[in-house]
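All protein chains of the complex are present and in place, except for one that has been dropped.
Chains: A, B and C, in written order; residue numbering restarts at 1 for each.
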Amino acid sequence: MSTHKTLNIALIGAGRIGSFHAESIARRIPNAKLIAVADPAPGAARRLADRLGCETAHTDPAALWRDPDVHAVLIATPARFHTPLAEAAAEAGKHVFCEKPMALTLAEADRVIAAARANGVQLQVGFNRRWDRAFADGRAAIDAGRIGTPQLLRSLTRDPGPWGGDPAKVPLWTIFYETLIHDFDTLLWLNPGARPVEVTAIADALVRPDAKAAGHIDTAVVTIRFDNGAIAVAEANFSALYGYDIRGEVFGSAGMVTMGDVRTSSLRVFDAQGVSASTFRMDTLHFPDAYTAQIQHFTDSVLQGRPHAGPGGADARAALAVALGCIASIQQNRAVRLSDVTQG
Amino acid sequence: MSTHKTLNIALIGAGRIGSFHAESIARRIPNAKLIAVADPAPGAARRLADRLGCETAHTDPAALWRDPDVHAVLIATPARFHTPLAEAAAEAGKHVFCEKPMALTLAEADRVIAAARANGVQLQVGFNRRWDRAFADGRAAIDAGRIGTPQLLRSLTRDPGPWGGDPAKVPLWTIFYETLIHDFDTLLWLNPGARPVEVTAIADALVRPDAKAAGHIDTAVVTIRFDNGAIAVAEANFSALYGYDIRGEVFGSAGMVTMGDVRTSSLRVFDAQGVSASTFRMDTLHFPDAYTAQIQHFTDSVLQGRPHAGPGGADARAALAVALGCIASIQQNRAVRLSDVTQG
Amino acid sequence: MSTHKTLNIALIGAGRIGSFHAESIARRIPNAKLIAVADPAPGAARRLADRLGCETAHTDPAALWRDPDVHAVLIATPARFHTPLAEAAAEAGKHVFCEKPMALTLAEADRVIAAARANGVQLQVGFNRRWDRAFADGRAAIDAGRIGTPQLLRSLTRDPGPWGGDPAKVPLWTIFYETLIHDFDTLLWLNPGARPVEVTAIADALVRPDAKAAGHIDTAVVTIRFDNGAIAVAEANFSALYGYDIRGEVFGSAGMVTMGDVRTSSLRVFDAQGVSASTFRMDTLHFPDAYTAQIQHFTDSVLQGRPHAGPGGADARAALAVALGCIASIQQNRAVRLSDVTQG
Partner (left out) sequence: MSTHKTLNIALIGAGRIGSFHAESIARRIPNAKLIAVADPAPGAARRLADRLGCETAHTDPAALWRDPDVHAVLIATPARFHTPLAEAAAEAGKHVFCEKPMALTLAEADRVIAAARANGVQLQVGFNRRWDRAFADGRAAIDAGRIGTPQLLRSLTRDPGPWGGDPAKVPLWTIFYETLIHDFDTLLWLNPGARPVEVTAIADALVRPDAKAAGHIDTAVVTIRFDNGAIAVAEANFSALYGYDIRGEVFGSAGMVTMGDVRTSSLRVFDAQGVSASTFRMDTLHFPDAYTAQIQHFTDSVLQGRPHAGPGGADARAALAVALGCIASIQQNRAVRLSDVTQG
């Protein structure tokens, strides 16, 4: 049990999703306080801190390690900085909420997990989909035995289009490390007790075929075999013109659950063209409650001194192993056993 | 038990819905045969008969009464001819399938019912909505007690627009006699065992306000109180730009059933404007199976010599009483007790 | 423009909905602060205040009038106290957010409106349905002309059952004053620019027929005619066993909008019995965002010194007039012109 009634959280990374998390901490989570913002870009931390009534801003996140008022950090930097920051924060005794992916190699993942354990801090990862009501209730239905043993699973992520990114700025294998990592976690989580054993990945640059020669990938389909026999399909694409499409499906020996709806509300408009509904265009608008709920849970868990029940370091590592298997599958153009990946 | 294996049915009235029924008899009902067509319009019966490979055509339906090969008639003329034709057919010993409304006064309804009874012929009425799968299963759910006692009911009919009719050619009170009569039957049928006791009607010319002064009505809302306490709302409009909209809802002490969907299929199209589906534009396309099923049932019942289980003369009379109550309600601008209507 | 950056709001009435609002103020609205709670029940205000970290609690709301730190009050007492409290608060210079119904007579409504105007304070009413995304977008679609001129409207409220209330404790006509008042506001708001001219109400005790003789009413159907020809139906029942059912529908000359869905999420469970979804059981769970959004808007408007764009005193008065028309309609068993009600 913490002696604090409010959790002081510092944000690292004042970009789009970091700013959204900062707002959640400052405004939507009663027992959390945004105590500092750190970002190396000149002025970025300051501007965000000012906007949210937070006094402290840093360009160097290391300043946070020495600040005894900082109880926890939320890491929302570009992916390649996640591991060193998470590790340093844990070593400084700060609880860590880390955006996905927590690490880009299994060795990195192991370092973060070890640091958290050694320093007795909580480590939670931003797999927000688990906190969406439909997904959470779907998992509960599976746990309750309503669909029997999972046999066929599906999880997909389609980012809202048209995609206006610069292929040259997309890090290699981002679709696996940063996009499909959500689907891998979802699929593992929705097949409780089972372990993935083999993956096969197909990937292409269909949104920007001109960038394919340079290694750009924006579309992928992955099949995963589990040790309970289940077969899962994960699918991603960077440019869904109709919106931000996140769906899950688990078919089992006794039934099926489906989750996810791209429609913004129950409004239907009927006119001479037929019936229509509008669609979600942004991730944070699609899952606002899930984004907040995960940080609320982290906050409550730390304050109450009990282990959080959300995705942790081991989950991040397991999803990463699937992503690494996908990359190996593409490089070797064959199915890859995850034991080969994890045993390096 | 009939001695026939095929029921010879003659159609009276070769208009749009009559032609559709003729096609059903000729092509979609294996044990029925279209044996003759009658229509006073020069050439109309002949053209339809030729198109469907039927030999006999008449301009005078009375020719059918004398034809021993005619086992049954389907009456699909303008409404004002239904009663005399149904009565004459019954007196000639022909089984009668009569389009709604079977009669325009209670005295007329009584005459048809009496004629059918006196001559031992079957009398079924074209309340096709009862044969739609959703509505039929809804009634079955009510019968099974799944929603408890009905308390609030709704039935609506919105014809596909834009309405291009000529208000001057619409008979007075058509919206009650010919359109809402469907909803009245549906509401009475979905509240089994209960009797309507009072109606209040509101009506207007909202599609063609210019024709209101001439007595034209194209929009109506009706409330009906039943002797089991239930309150029903029926609603009609001549011009739904999005299609042919037929829906029903029954709320009871233990739950609710809803029925009806204007969408043509499960196809959904997702694009930059959102999600859309196309809608039904014609009654016979919306309920093709229901239109056929009612005649199939009539055919089977007559051939097997057992009373049909569809809507009959008493149902037609009960729905008509509600329509007459609506007309009185509008003329007197007050709620009207149906006992005042039925006791004349 | 207010000189404050945070709006200090005092809650009056620490019951179920008052407690929920207090939580919203304390936790979900960043620029609002719960500064005091008042409730005459011994200890009630104190317990709620303690739970939410609020220092000040009163048994007499009049203590708030003298407190210069109180910028605004949120009135969530039993309905009969709304008017005197709102009037007194306004006269004390406090901005007022008043739960529905703001008043039980037109004279009372006028007093509150006059007090707010005379004292230059904002007056917003808790018609939360306007703030639900589906309803708000539906109104926007109407404003954009997507369905043409409204012709047929429907709004319904079915409270989640089984209803376990004590009929003896339900004030007379509560179904109109407190339940259907929401639907009346919704219908008036969804038919912009039009005015209701006549109402007819039917009401009964179908949930608790044993209490009918004592004047209890738990089920009602109301028809409203507007000066633009539109006809609306409002419907309420206290005991929907399947959940908290709020829906709206507006049919116009060019199309239709429908709003409201009792299902809790996009989760669907498919098993040997078919397909199923779970349903909402509580108002504050169904519309959490709408409940918060209305207070957020009130807070922002007051702080920014601009008139709020939500429902105000005139809207509360207009919905009340319909409710009063319903009561007169039942007492006189006829349609009632609203001009007769408003001109008393």
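The rule is simple: contacts are C-beta pairs under 8 Å (C-beta built on N, C-alpha and C of every residue); 3 or more make two chains touch, one makes a residue touch a chain.
None of the values given here were measured: they were computed from a predicted structure.
Participant: Among A:Pro101, A:Pro167, A:Pro196 or A:Gly255, which one is in touch with the chain left out?
Facilitator: A:Gly255
Participant: Which residue, B:Arg46, B:Arg268, B:Arg281 or B:Arg337, contacts the hidden chain when the whole complex is considered?
Facilitator: Candidates B:Arg46, B:Arg268, B:Arg281 or B:Arg337; residue touching the omitted chain: B:Arg268.
Participant: For chain A, which residues touch the unseen chain?
Facilitator: On the chain A side, contact with the omitted chain comes from 148, 151-152, 158, 200, 202, 204, 206-207, 209, 219, 221, 223, 225, 229-231, 233, 235, 237, 239-242, 245, 251, 253-256, 333-335.
Participant: So which bits of chain C touch the chain we can't see?
Facilitator: Here the touching residues of chain C are 240-243, 245, 262-263, 270-279.
Participant: Footprint of the hidden chain on chain B, which residues?
Facilitator: 26-28, 30, 132-135, 137-138, 141, 146-147, 254-261, 264-272, 278
Methods note: only the chains that are shown with their structure count from here on.
Participant: Using CA atoms only, can you tell me which chain is the most central one in this structure?
Facilitator: Of all chains shown, the one whose C-alpha centroid lies nearest the global centroid is C.
Participant: At what distance in angstrom does the C-alpha mean of chain C lie from that of chain A?
Facilitator: Measuring from centre to centre gives 39 Å for this pair.
Participant: At which residue positions does chain A touch at least two other chains?
Facilitator: 270-272, 278
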